[in-house]
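All protein chains but one are shown at their positions in the complex.
Labels run A, B and C following the written order; every chain starts at residue 1.
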Amino acid sequence: MSNIEPISSPIPYTRGNVEPLLHEVVHALDRLLEDDEATVIDLASLPFGPGELDQLEERLGIGELTAELNALGQSIIRETAYPGVWWLEHRNTEGDIVGRYIEITRAPEILMSQDADIGAGRAQLGDNLERAGPGNENGADNEPRPN
Amino acid sequence: MSSNQFDLESKRLSIKEPEIRYDKQGDLSDEERVQKAMANFAKDFGSTAAVYLDSCIHCGMCADACHYYVATGDPKYTPIWKLEPFKQAYKREVGPFALIYRLLGLKKKVTAEQLQEWQHLIYDSCTVCGRCSLICPMGIDIASLVAMARNGMFEAGLVPHELHAVAERAEVDGSPLGVTPKLFEERLEWMEDEHEVTINIDEEQADVLAVISSIEIQKYPDAMAATAKILNAARESWTFRTDGFEATNFGMMSGNVEWQKNTSMRIIDAAIKVGAKLVLLPECGHAYMALRWMGANIYGKPLPFKVQHISEYLADSLNSGKLKVKKVDKSVTFHDPCQISRRGGATQAPRDVLKHLCTDYREMPGGGDYNWCCGGGGGVVTILRADKLRYKVFKLKMEQVEATEADTLLSSCSNCRQNFDDCQSHYDWKYTAESLLELVAENLEEANA
Amino acid sequence: MKDIPTLGDILQARGVSRRGFLKYCSATASLLALPPAMVPRLANALEQTRRPSVIWLSFQECTGCTESLTRSSSPTLEGLIFDTISLDYHHTLQAAAGEAAEAARHAAMEENNGNYLVLVDGSIPLGNPGFSTIAGMSNYDMLMETVEGAAAVVAIGSCAAFGGIPGANPNPTGAVSVRDLIKDKPVINVPGCPPIPMVITAVLAQYLTFGQLPELDRHGRPMAFFGQTIHDRCYRRPFYDQGKFAETFDDEGARKGWCLFKLGCKGPITYNACATMKWNDGTSFPIEAGHPCLGCSEPGFWDKGGFYNAVSTGDIGSGKALAGAAAAGVVLGATAAAMSRARRKKTMKEG
Partner (left out) sequence: MNLLEFARGPALQVAVYIFIIGSLWRLLGILWLQKKRDFSERRNGRKIRGALKVIWNRAFTAPVFREATKHARFMGYTLHIGLFVTVFLFIPHIVFFKGLIGIDWPGLPNNVIFFVGVITVGVGVAILIRRMTHPVLRLISNFDDYFSWLVTLLPVITGLIMPIRFGVRWETLLAIHILSVALLLIWIPFSKLSHAFLLIVSRGTTGAILERRGART
């Protein structure tokens, strides 16, 4: 069996989805600048040929900012080489990709702290403070102290 | 199929409706006329005609080949349209799906009214020149179908009067122009004196039986002398026969199969009687079709002699050196008679003759096999009511001839010449159609005499 | 139903953040082929969703559909969906057996009368009740009994949806589909042999989130997943358009990944989401592996001629039949000609 060479995924044609999709991104950037309208492109809804997705990722490049989100598995939120164009990859707890998107926006919604989480966090912080008590203010010397 | 078929174009029609009358012979009922028309249309009906009638795709290209359509722009002159009632009858009565057509009533019976209307199209406006047969992308020989349709029309008694009269006279008198054997003999004797040439009449035995057209006897008698001169010069054993001299066949032109047969059989019988090896046809187009290509079929077996048109004979004799001619010093063009060239296949012969005869031969543009018909063939020249149309159509021919700028116009058909003469005087035209045969005879070199 | 927690409650209890939930929602929207703009609405709906009871019936089937579903990596988002439903009966997966299992089914039916979902895989034999039974009960009886109080039925796999392989010619068991039997309840078909696991969960998710039947095509399949052909979404489509085809499985064209139309690909007449959702957790789908689509999500896919016969083939009948036609033509032609000859003779006599 060892003499059978696996056929690597060929990039068999150039007339694929990458070019038109990039044009779509350009139009989306126009809309963002002119009307402040954000666009989300769900890459799962497009029929990519083998290798095309990598091609797309390569064409968009890597920009200044990459964020990692840990919620129900890892997610990567990365600004591409083109500001305002974001590459989002959601994985589940197994590490399988469950969604890929290009967002054309100033900052993807998911980067924002969510009100529900802020509320929960605030409550948590309040609880913590209460539990610690006022007398305990100097108790933890090694804790960083906000100025 | 009422007259409203013609309303489409009545405004552009050069011939006004009232002039299109139709003639009737005999006192048959309409029913009988239709019955006879169809029966006799079907008489010669075989797979050949069936193939043709089944193959038309209604492309209309035949119109562009027909001088009547080209000259008038009137769609009713579309060649295949001239056969419409016969196509209808074929599909209904003979075609492979005839039963279906009849049972479902998809094709109506042809009516007497229809046939009367079509008389104009089948006789007045068709010279059976066969130009349309050459354009048809389906290869339909439309001209042969018109000839068949005429058979039906004749039996239905729906022939133009003049043509019928001429044909009847040919049947009764043996000549369409009333040339009796006695008159023929007189004319020959006159020519003998006039041209100082020996003319053989009624020899018991001869290798060559020469026949002649009544038109020549009456209108172009020099042709008889010319024929004699040439045959004498070629040292042929030849003769004219008073019991078989008439080459024209108005039975064929008008559509009477019986009369056609009688006319042809007179020549065939005479030829057999004298033991002829060759029957030499005169300058007459339809005579060639009648005897050269239809004669044997009328006889019912191969003819025991060869049949040649005079131009073929001249070509052979000049090519072989049997005859010699002086060169004529003028430019010449040649009008091909349809039945001899296009339909008959003897296109090359006159050109061979002219190669020997003249230095400046000029082909007409689109000439030769695709030549415009003179417009007088197929009996049309006899039909009075067709005159206006005939003159109109002749303009095409005039243009074709004039384009050559030749000094002399030649032809090898007395019927063509007759039409040329008539149109010439109508238009006061500069060209006279002259006889190829006579020009050869005038310029014979007596070297081997 | 008052004590049934909503999905929002469940997630909160598990400490899933709002961000996590949003991520889950966009993944679900993607799964449901909803436009990304629908995510907020979806989030809202999902939060309110309550955990419904689900009864899974397996009839004449191969367990492939269950395999397909459970073999997808777990825990996953699909897994989460299953956390949101209460799978009260599935005789392959449940621990209980025998009478206890049947008792669980009856209990779930009684408790959730009018609200539970019935999932069916496998076809139902009508030929003889004994062909397939569970706990001594024929498939037909069990289906009818269970569906009685159901809110909707989902037919999972081509067997349940269309009769599938048991129903293939000559159909010895008289197998029929769920839709052949259930006329008074909504039936959603999720065909495929097996169906794409994500499609199964997505259909459930959609039903759960929006609480209504998705838009179905004429074969009862959700348009969201079965609205387009494999051919239309296939990455090899440009080759079809360019006229580049693999002629055999090991020729240059096959190696270059050209269109498999000539090798019998049923992509043009097969409606499914394989080309976009793909298999094995989004790895690939059969065409990507170099094999033509079999058309497994179409009715009667087993009986549509050979898998390797191109779609654009026709049947003009046997040589014998053609020869028969020719002979008939000859006879008719000869008759017509003879009739015409006879008619001609007759007319000529009369004329």
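Going forward, a contact is a pair of C-beta atoms (placed from the backbone, for glycine too) under 8 Å apart; a residue touches a chain by one contact, two chains touch by 3 or more.
Computed from a predicted model, the values in this text were never measured in an experiment.
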For this session: Taking the whole complex into account, name the chains on display that the unshown chain touches.
Result: B, C
Problem set entry | Residue among B:D23, B:E117 or B:D141 touching the omitted chain | B:D141
Exercise. In the full complex, which of C:S30, C:S138, C:S158 or C:T229 touches the chain missing from this view?
Worked result: C:T229
For this session: Have a look at C:Y140, C:Y207, C:F225 or C:F261 and name the one touching the chain we're not showing.
Result: C:F261
Exercise. Which chain C residues would touch the chain omitted from the figure, given the whole complex?
Worked result: 229, 231-232, 240-243, 245, 261-262, 268-269, 299, 304, 309-317, 321-322, 324-326, 328-330, 332-334, 336-338, 340-341
Exercise. For chain B, which residues touch the unseen chain?
Worked result: 5, 8-9, 44-48, 50-52, 54-61, 63-65, 69-70, 73, 75-76, 78, 80-81, 84, 94-97, 133-141, 292-297, 299-303, 306-307, 341-347, 366, 368-370
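Following the convention adopted for this analysis, only the chains that are shown with their structure count from here on.
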For this session: Write down the pair of chains with the top C-beta contact pair count.
Result: A-C
Exercise. Measuring centre to centre with C-alpha atoms, which chain is farthest from chain C?
Worked result: B
Exercise. At what distance in angstrom does the C-alpha mean of chain C lie from that of chain B?
Worked result: 79
Seminar exercise, completed: CA centroids of chain A and chain B: separation to the nearest Å works out as 95
Exercise. What does chain C use to touch chain B in their complex?
Worked result: 332-333, 336-337, 339-340, 343-344, 347-348, 350-351
Exercise. Mind pulling up the chain C residues that touch chain A in the complex?
Worked result: 16-20, 22-24, 26-27, 29-31, 33, 35-37, 73-77, 80, 233-239, 255-258, 275-277, 281-282, 284, 288
Exercise. In the complex of these two chains, what residues of chain A are touching chain C?
Worked result: 7, 10, 12-13, 15-16, 40-42, 44-50, 52, 69, 71-72, 75, 90, 92-94, 96-99, 101, 109-110, 114-117, 120
